[in-house]
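Single-structure report; data block below.
A single protein chain has been removed from this complex, and every other one stays in its place.
A and B are the chain letters, set down in written order, and residue numbers restart from 1 in every chain.
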Amino acid sequence: MHELKATRDEKAPGAAAAAAKLGRAIVITSGKGGVGKTTTTANLGTALAQRGARVVLVDADIGLRNLDIVLGLESRVKHHLLDVLDETVSLDDALVPDKHSETLSLLPAAQAREKEEVDTEKMRALIQSLRERFDYVLIDCPAGIELGFKNAVAGADEAIVVCTPEVSAVRDVDRVVGLLGNRFKPQLIINRLRPQLVKKGKMLSVDDVNAILRLPLLGVIADEPEIIVTTNRGEPLALRKDAPTGAAYHAIAARVAGEDVPAPMPHLKETFLERLGSIFGGKRP
Amino acid sequence: MNGASQSHPQRYSEKDVTLLRGRRKGLEVALAGRELGQAFDELEARLGERPGFYRGTSAVATFGTTHASVPDLSRLRGILASAGIELRAVSGSVEVGEAARACELAFETPAGPSDEHELERRRALRPRRGVKLSDAARSLVADFAGARADIADRRRRGEASVPRTDPSIEPAPPDAALAGEFAPALHLVEAPPSTLYHAGTLRGGQALHYDGNVVLVGDVNPGAELIATGDVLVFGRLAGVAHAGAQGDERARVYALDLDATQLRIATFIAADGENRPARTNAARPEAALVRDGAIVVVAFDQLGALERGASLS
Partner (left out) sequence: MSGRRIVITSGKGGVGKTTTTANLGAALAKRGKRVILIDADIGLRNLDLVLGLEKRIVFDLVEVAEGRCQLRQALIKDKRFDSLSILPAAQTREKDAITEEQFSAIVARAAEQSDYVLIDCPAGIEAGFRNAIAGAAEAIVVTTPEVSAIRDADRVVGKLNDRGKPIRLIVNRLRSEMVRSGDMLSVDDVCEILAIELVGVVPDDEEIIDTTNRGEPVVLDETSRLRAIYDKIARRLEGEIVPFTSFENQGFFGRLIDAMKAG
């Protein structure tokens, strides 16, 4: 499927990777903390793996690791990213296979170490070798724009930015997009939208957010209490394909894979869907 | 020190100038030649900007040859009443007179061309009335006053926010043009300042500093900074901070298709929009910001010519 897409549209995200027969390395970032980068990484990875792709999730948040918790794998973590970079342990020994999805693995971050201990060149090389073994390398980026962010971005060749419909989040994401520079053409996921609040005028709408960011929209995830519960329990919502949020992540996964998917958000209002529909298809708003 | 730093850029457009005017007695709502529905919307919006400001005054509505029906007059009366303004009388055509009588409004015969002329003449002679500042605005002015003095001071000491092309040229003190003795400031150098053309949006946290003019095709997002020693022209939305004339040229200007800056700076003047700005309409109009009478004013682009020809700003 990758190869077909490559010949059809050379500029599509991932086309270059497909042409080189390498997996795609996508960093998931935002600048602002707490908008859902880790949850997105876990769910997108799960959805892609459920479609049969070979996926590895890399937790680049050294010292504040959380991807393992969200996947429910914290008790199975034996080695971590730094061990692999320092070559004290092989990649295979460090990779943790996911509990739920067969083709999904996790490369955890270290908890008792510091981001400054990561060598950027080694990180790049590691991501490159991961690309040789996996169809997708999703890198969970730490909050902020410091060294941790720079290292997480170093190995990637695509970026997804996650933003919540709040003024401070939009400003921070805008900053990050500026820092990502010309190398990346980031795509946007808007997280934690509450359609009722948008209607009441108490929350930014998708349009408000993208009026400033102006990025191709991959998807919109509505806020629901389920999300907190499942992250506490380590069961990504993407496992429930038929529930609204799970379906939303699967649609995002399909779009990432190059399919043209119409907005599948039945729990959002009709007019909302129409607006989204006009934004999808990779067109800039 | 008064007038040193204006906190709010005043927005002037043709419609602003003609819709609501002061007269010897009360106000005039000038509706001649206007599309009434739109004019009423605009009037409502304008009155909403300063609730209570006109409370207790009376107004006369002049329609010229424009037709007005009973519902029109009722609506107008209602809009004015909400702002505490009494619609005293209307003037216009015979039909308007009939509608007025049906609404129990006094009717005046329209002022003749000579009266209009007289009004214009008097308006031009009238001194600019002081702007009434809200508490928030007053504290803004105070904040900026100190900052402005400091920027001026830094400039005099030779620190520029933009690196100079020729370090051997000393920056001229503000009245160098008059003194004529000092080495000229950069903007007096023979070669005209260069202009940087940048296609692309400036994102939050990015800064573009240039010695010369800057033309940017794209947006300047909130959190971004555009600083130039010359003019700044944003062919897009200007939402961040723009500083034109960064080395002291008070003639520098900021132009934008959609002027929505967090803060505008020209030379040592700083201005920010008032806190109670009405919600923006979707149709943004090109505007220019410039220094006039010791303050930054924002003028609709198509009014710039009139302004330069000396039209009054009230």
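Simple rule for what comes next: contacts are C-beta pairs under 8 Å (C-beta built on N, C-alpha and C of every residue); 3 or more make two chains touch, one makes a residue touch a chain.
None of these values were measured; they are calculated from a predicted model.
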| item | value |
| --- | --- |
| For chain A, the residues touching the chain missing from this view | 31-35, 38, 63-64, 66, 69-70, 111, 114-116, 142-148, 166-168, 171-172, 175, 194, 197, 202-204, 225, 228-229, 231-232 |
| Missing-partner contacts on chain B, residue numbers | 136, 139-140, 143-144, 146-147, 150, 154, 159, 204-207, 222-225, 262-263, 270, 272-273, 275 |
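Keep this in mind: only the chains that are shown with their structure count from here on.
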| item | value |
| --- | --- |
| Centre-of-Cα separation between chain B and chain A, whole angstrom | 45 |
| Residue ranges of chain B in contact with chain A within the complex | 201-206, 219, 221-224, 239 |
| Of all residues in chain A, those that touch chain B in their complex | 171-172, 174-175, 177-179, 212, 214 |
